[in-house]
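One chain of protein is taken out of this complex; the other chains stay put.
Up next is chain A:
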């Protein structure tokens, strides 16, 4: 019943549903009128695997363009990242790809990335990104891909579980803990990038 703690960050353009996904995951609720996040919201939530528990310390970031430059404050030191896009918005898909690229370049080298195509509940006529395309991109980059809906809850919990499964096991983490703190101090400043 050991609990492993991991910092997880949500990234993606504005209005793709990052906060809705977190609210669905943490409180099992959905608000049609979720306000844009101005800042970075922090919540914790655990997921149960077969023989252990993974506790996520979740940072839900602001997707609006003007706050983009602040994102590294949150993905720095994160063990996992969910990059979200809106399946009915091609721009947000392109945005997600650039988030993935940025994470790979500047994030933790072992960061577990999941690409989430959200709003899967919308009718097919509104879909702008095909499953095959996003899945192929994810495979190419060796990251997870899931289509989710914060609105009807589909695949939301699964998204977090899939990430939890890919995170280092207790022993591997123990070794890491000898040199790292579990949740990097939020004020920590690094001199390099």
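Here is the rule we go by: contacts are C-beta pairs under 8 Å (C-beta built on N, C-alpha and C of every residue); 3 or more make two chains touch, one makes a residue touch a chain; residues count from 1.
As a working rule, contacts and distances are computed from a predicted model.
**Student:** What protein name does the UniProt record of the undisplayed chain give, "Rho-GAP domain-containing protein", "Adenylyltransferase and sulfurtransferase MOCS3 homolog", "FYVE-type domain-containing protein" or "Dynactin subunit 4"?
**Tutor:** "Rho-GAP domain-containing protein"
**Student:** What chain A residues would touch the chain not displayed?
**Tutor:** Those residues of chain A that touch the unshown chain are 1-3, 5, 26-27, 38-46, 48, 51, 53, 62, 66-67, 69-70, 72-73, 181-183, 186-187, 189, 193.
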